[in-house]
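Heads up, one of the protein chains got dropped from this complex, but the rest are sitting where they should.
Coming up: chain A.
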Amino acid sequence: MNTASVSLGASVSSQSRFLQLALAAFLGIFVMGFVGFSHIDAVHNAAHDYRHSMAFPCH
């Protein structure tokens, strides 16, 4: 009984854990993608040296 209730609680919280962690990772990917991969000229120029220094595909 005890193990069952623990695993039930764990599974509920693990779903919420997964969502929150996935949300954080998605936010990180979005930020990185915007600064490093955006085709907007102004963004490209502002982060130009950074993009080259991180070896992101550039130009």
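The working rule: contacts are C-beta pairs under 8 Å (C-beta built on N, C-alpha and C of every residue); 3 or more make two chains touch, one makes a residue touch a chain; residues count from 1.
Here is the rule we go by: contacts and distances are computed from a predicted model.
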| item | value |
| --- | --- |
| Omitted chain, identified by the protein name its UniProt record gives, among "Cobalt transporter", "Manganese/iron transport system ATP-binding protein", "Acyl carrier protein" or "non-specific serine/threonine protein kinase" | "Cobalt transporter" |
| Chain A, residues in touch with the chain not shown (by the definition above) | 16-18, 20-25, 27-32, 35-37, 39, 41-42, 44-59 |
